[in-house]
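Removed: one protein chain of the complex. Kept in place: all other protein chains.
What follows is chain A.
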């Protein structure tokens, strides 16, 4: 009963916030409840019947979380999970309030939280997750004040809270090291790629530190091969074909992470065929491999957020497909994209965005041919779509977050999560 007053206040604030700004103000009720009942968030998150699962790491945590939730739901579990934009404590509390009864209790079986490595470490100290899953520590040069050692330290703090199991990417040198210091009584489960998959990745896996050896433990889940939107994986001695939401080794790794984590959570109730089917049902996301029909033609949109994702996306572009590249003002100084090897592209139809000239320079020094530079993104998109349909592949637009927002607005595409 002790949270009843706080819940009532939180709901009142939520109602008031919605009256002022329909659909908005979602973090405000959380802020208020965290103030009047500072213990509510941790107490609630620690009280799920089947426990709490935390997914963290530099990249792939959203996809892994979505896949894991789908697998758990396929096994009949009701799951509380956080929308990926709201992974700070206010947002989390607000999300809990949406589902809580008047006592503040949630009637789901299990909670699966995606946590940013920074904020996650801050609130993790109060949480007792059963299972912690860590995807990777990537080369993240976008943020020089936030180096890989620091990310590894924060992930260690999150992993230290696990009561049952820590699930780690066995190809990540930092995570392998982290796993060796997990306290006695906490199991370590591993997933990774085969040496064939690693050898086929032209620029490696993007980890800040690649583990020296591939996973050999037969109890781990190994991605044996990736081809287009499917991967074959060795799970408990059997080969399984897993459907992926988009092309790329990183999606296969996310799927292996989700399957490993689901197995750790469900124990003997884990049904591998059910799990594999659930992972394969995950829809692609706009900007991450989703092919969208625009003006009567198929277009693939690819979001570039940092040099590592830039390189991965370049490496998975379909050869010969027409490409529009756009980098906007969200990238203050495009210098840090220069280590990315774009030479594989060989030809770009249009370079656009407010940083078009700098991007054109980088591409030119990789000997990429550029048909045209058009700083007006709207015009660039229109003209790109007006180009003849390619004989092979689909037209592809590669853009930074700011250019993505502008492109969506220009094409009248609805934002993520809204019904289209």
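The criterion applied here is as follows: a residue touches a chain if its C-beta (ideal position, glycine included) is under 8 Å from a C-beta of that chain, and two chains touch if they have at least 3 such contacts; residues count from 1.
Operating definition for what follows: contacts and distances are computed from a predicted model.
Missing chain, UniProt protein name, picked from "NADH-quinone oxidoreductase subunit G", "Lipid II isoglutaminyl synthase (glutamine-hydrolyzing) subunit GatD", "DNA polymerase III subunit delta" or "Electron transfer flavoprotein subunit beta": "Lipid II isoglutaminyl synthase (glutamine-hydrolyzing) subunit GatD". For the chain left out of this panel, the touching residue among A:80, A:191, A:337 or A:384 is A:337. Across A:124, A:360, A:381 or A:398, the single residue that touches the chain missing here is A:360. As for the chain not pictured, it touches chain A at residues 141, 144, 147, 149, 333-339, 357-358, 360-362, 364-367, 373.
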